[in-house]
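A protein chain is absent from this complex, but the other protein chains hold their places.
And then chain A:
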Amino acid sequence: MADWIMWLVAAGVLVALELFSGTFYLLMVALGAVAGALVAFLRIDLPGQMLAAALVGIVATVLLRRSRFARTTRMEAARDPNVNLDIGQTVQVTHWDNGAARVMYRGALWDVELAPGAPAQAGIFTIRAVRGSTLIVS
(Lines give C-alpha, C1' and ligand atoms only; values in the text may rest on other atoms or scores of the structure.)
Protein backbone atom coordinates (compact mmCIF):
# COMPACT_ATOMS: atom_id res chain seq x y z
CA MET A 1 0.00 0.00 0.00
CA ALA A 2 1.32 3.40 -0.87
CA ASP A 3 2.49 5.70 1.92
CA TRP A 4 0.00 8.42 1.08
CA ILE A 5 -2.87 6.00 1.48
CA MET A 6 -1.48 4.96 4.88
CA TRP A 7 -1.34 8.62 5.94
CA LEU A 8 -4.89 9.27 4.76
CA VAL A 9 -6.14 6.17 6.55
CA ALA A 10 -4.39 7.42 9.71
CA ALA A 11 -5.96 10.86 9.25
CA GLY A 12 -9.40 9.30 8.80
CA VAL A 13 -9.00 7.16 11.92
CA LEU A 14 -7.89 10.22 13.90
CA VAL A 15 -10.88 12.24 12.74
CA ALA A 16 -13.18 9.37 13.65
CA LEU A 17 -11.60 9.08 17.09
CA GLU A 18 -11.86 12.83 17.42
CA LEU A 19 -15.59 12.64 16.78
CA PHE A 20 -15.93 10.04 19.50
CA SER A 21 -13.86 11.94 22.02
CA GLY A 22 -15.71 15.18 21.40
CA THR A 23 -12.56 17.23 21.90
CA PHE A 24 -10.18 19.05 19.63
CA TYR A 25 -6.80 17.42 20.18
CA LEU A 26 -6.76 14.87 17.38
CA LEU A 27 -7.97 17.23 14.68
CA MET A 28 -4.62 18.99 14.47
CA VAL A 29 -2.81 15.67 14.43
CA ALA A 30 -5.15 14.55 11.64
CA LEU A 31 -4.28 17.72 9.71
CA GLY A 32 -0.61 16.74 10.12
CA ALA A 33 -1.43 13.28 8.77
CA VAL A 34 -3.15 14.81 5.77
CA ALA A 35 -0.03 16.91 5.15
CA GLY A 36 2.04 13.71 5.42
CA ALA A 37 -0.21 12.13 2.79
CA LEU A 38 0.27 15.10 0.44
CA VAL A 39 4.04 14.91 0.85
CA ALA A 40 3.97 11.15 0.27
CA PHE A 41 1.97 11.74 -2.89
CA LEU A 42 4.80 13.93 -4.11
CA ARG A 43 7.09 10.87 -3.72
CA ILE A 44 9.11 12.37 -0.86
CA ASP A 45 10.52 9.70 1.51
CA LEU A 46 9.10 8.73 4.92
CA PRO A 47 11.27 11.06 7.10
CA GLY A 48 10.16 13.97 4.95
CA GLN A 49 6.55 12.89 5.35
CA MET A 50 6.90 12.68 9.13
CA LEU A 51 8.58 16.06 9.29
CA ALA A 52 5.81 17.58 7.21
CA ALA A 53 3.16 15.99 9.46
CA ALA A 54 4.86 17.28 12.60
CA LEU A 55 5.34 20.78 11.25
CA VAL A 56 1.78 21.06 9.93
CA GLY A 57 0.43 19.79 13.24
CA ILE A 58 2.39 22.39 15.18
CA VAL A 59 1.57 25.20 12.77
CA ALA A 60 -2.12 24.25 12.81
CA THR A 61 -2.08 24.38 16.62
CA VAL A 62 -0.39 27.76 16.63
CA LEU A 63 -2.87 29.04 14.06
CA LEU A 64 -5.73 27.66 16.15
CA ARG A 65 -4.40 29.56 19.14
CA ARG A 66 -4.53 32.75 17.11
CA SER A 67 -7.91 31.97 15.62
CA ARG A 68 -11.14 33.32 17.05
CA PHE A 69 -11.92 29.92 18.61
CA ALA A 70 -9.07 30.32 21.08
CA ARG A 71 -9.40 34.07 21.36
CA THR A 72 -12.44 34.00 23.54
CA THR A 73 -12.35 37.22 25.49
CA ARG A 74 -10.20 36.10 28.34
CA MET A 75 -12.28 36.93 31.38
CA GLU A 76 -11.38 36.77 35.01
CA ALA A 77 -12.73 33.45 36.24
CA ALA A 78 -14.51 35.08 39.20
CA ARG A 79 -16.57 37.16 36.78
CA ASP A 80 -17.08 34.56 34.08
CA PRO A 81 -20.69 33.37 33.87
CA ASN A 82 -19.41 30.24 32.12
CA VAL A 83 -17.32 29.35 35.12
CA ASN A 84 -19.94 30.25 37.69
CA LEU A 85 -23.60 30.10 36.80
CA ASP A 86 -24.53 32.43 39.67
CA ILE A 87 -23.00 35.40 37.90
CA GLY A 88 -25.71 37.48 36.29
CA GLN A 89 -28.44 36.16 38.61
CA THR A 90 -30.29 38.52 40.91
CA VAL A 91 -30.66 38.56 44.66
CA GLN A 92 -32.94 40.57 46.90
CA VAL A 93 -31.13 42.47 49.65
CA THR A 94 -33.31 43.92 52.39
CA HIS A 95 -30.69 45.87 54.26
CA TRP A 96 -26.97 46.52 54.17
CA ASP A 97 -24.59 46.50 57.08
CA ASN A 98 -21.35 48.25 56.13
CA GLY A 99 -21.50 47.04 52.55
CA ALA A 100 -22.19 43.45 53.57
CA ALA A 101 -25.37 41.49 53.92
CA ARG A 102 -26.72 37.99 54.22
CA VAL A 103 -29.34 36.97 51.70
CA MET A 104 -31.37 33.93 50.81
CA TYR A 105 -30.39 32.64 47.41
CA ARG A 106 -30.94 29.16 45.94
CA GLY A 107 -32.35 27.95 49.23
CA ALA A 108 -29.29 28.91 51.25
CA LEU A 109 -27.99 31.97 53.02
CA TRP A 110 -25.10 33.65 51.26
CA ASP A 111 -22.70 36.39 52.25
CA VAL A 112 -23.10 39.32 49.94
CA GLU A 113 -20.72 42.19 49.42
CA LEU A 114 -21.41 45.42 47.63
CA ALA A 115 -19.27 46.04 44.55
CA PRO A 116 -17.32 49.32 44.71
CA GLY A 117 -19.44 52.26 43.64
CA ALA A 118 -22.81 50.56 44.01
CA PRO A 119 -25.37 52.28 46.25
CA ALA A 120 -26.10 50.57 49.56
CA GLN A 121 -29.87 50.53 49.49
CA ALA A 122 -32.44 47.77 49.74
CA GLY A 123 -33.51 46.26 46.47
CA ILE A 124 -32.66 43.74 43.82
CA PHE A 125 -29.00 43.37 42.92
CA THR A 126 -27.22 41.46 40.19
CA ILE A 127 -24.37 39.13 41.04
CA ARG A 128 -21.25 40.40 39.32
CA ALA A 129 -18.61 38.11 40.75
CA VAL A 130 -18.12 35.26 43.19
CA ARG A 131 -15.19 35.40 45.58
CA GLY A 132 -14.90 32.29 47.68
CA SER A 133 -18.41 31.84 49.02
CA THR A 134 -19.18 35.56 48.87
CA LEU A 135 -21.30 37.09 46.16
CA ILE A 136 -20.22 40.50 44.88
CA VAL A 137 -23.29 42.41 43.74
CA SER A 138 -24.11 45.77 42.26
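Simple rule for what comes next: a residue touches a chain if its C-beta (ideal position, glycine included) is under 8 Å from a C-beta of that chain, and two chains touch if they have at least 3 such contacts; residues count from 1.
Note that contacts and distances are computed from a predicted model.
Participant: What name does the UniProt record list for the absent chain among "histidine kinase", "Paraslipin", "ABC transporter" or "sulfate adenylyltransferase"?
Facilitator: "Paraslipin"
Participant: Go through chain A and note every residue touching the omitted chain.
Facilitator: 22-25, 28-29, 32, 45-48, 50-51, 53-55, 57-58, 61, 64-65, 69-70, 72, 74-75, 77-78, 80, 82-86, 106-111, 130-134
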